[in-house]
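A protein chain is absent from this complex, but the other protein chains hold their places.
== subunit A ==
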């Protein structure tokens, strides 16, 4: 069944009211942007995530977490997306936590994550596009550990993180999944330069330059040369999660636009009376509902360990990316001049959409992956 269980509905309701009350654009996104916060999010709110148990959503119960699945993460992220709430939830509590699950590094970092005190980041991309198999950052054995050299970009919250999971190559060649290893590197590690970059949506992502960064052997997450295993868990969770966040974002933008159509008058009538806008709004509604169904389905398949999960996750991220792009483009256009102002929130949705679409691969990348998996 594709319908939510009672427990899931309860969690969704809880996330809805929590984020609508505490995670609003005014209190969070605008506040931290306009005060020039270096983290781009509020630690107070992150503590509140912890008080509700949400920081441990993907962390096993015996490690102090809630031990829940991709579906529950999707429900929370839908509401994060609707409110454009900045927080480490997606990258720390959903994606990175999945990579750490069942590893010794997990035992080290989980208590801090659950407590809402630790921020963890994921460093995969090395070029302007997300191509995880092409990781070239080199990790060479030296003494009891490894030496890492290379560069990373689009490391969300990298400058605020306590620990960064860095994907590097211990074997194989560029383009291969084999030979990758995931290392847990502390943010202040010697030889790692962290440039804090502000993105279009006022969120923060870092560029890393690693120059002979020395790590112990126990910094390895999982096994040497088999980093694809924890990395693919993190990517699946991150993609399904960002798809859900995009769906929430799209709904938020579309609802805001529908309300505007019911309030704005031109030519002596409400602009929502014009059929040309009605039909475009109805088309948008359909696209968002389909994207939501795809995001839920991907999460459901991940949770069931179904073999179709990988394909459906690509579908969900691609569909959500496109639907959300349509939502924000129609949103700004239908708002007219006011939609171009910084004062109005609709433009914030457009900027966040662009970032979330690129995060963990944009819709074109995922459509290409669908073709690759299908073999054409």
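Points to keep in mind about this one:
In the analysis below, a residue touches a chain if its C-beta (ideal position, glycine included) is under 8 Å from a C-beta of that chain, and two chains touch if they have at least 3 such contacts; residues count from 1.
We adopt the following convention: contacts and distances are computed from a predicted model.
Look at the chain that isn't drawn here: its UniProt entry, checked against "ATP phosphoribosyltransferase", "Teichoic acid export ATP-binding protein TagH (EC)", "Acyl-CoA dehydrogenase family protein" or "Sugar ABC transporter permease", names it "Acyl-CoA dehydrogenase family protein". Annotation: of A:50, A:311 or A:355, A:311 touches the absent chain (contact as defined above).
Listed residues A:187, A:207, A:319 or A:358: the one in touch with the omitted chain is A:319. Set against the missing chain, the residues A:206, A:294 or A:348 yield one that touches it, A:294. Although one chain is hidden here, its contacts on subunit A can still be listed: residues 1-3, 258, 261-262, 269-270, 272-273, 275, 277-279, 281-283, 285-286, 289-291, 293-294, 296-297, 311-312, 314-316, 318-319, 322, 363-364, 366-368, 370-371, 374-376.
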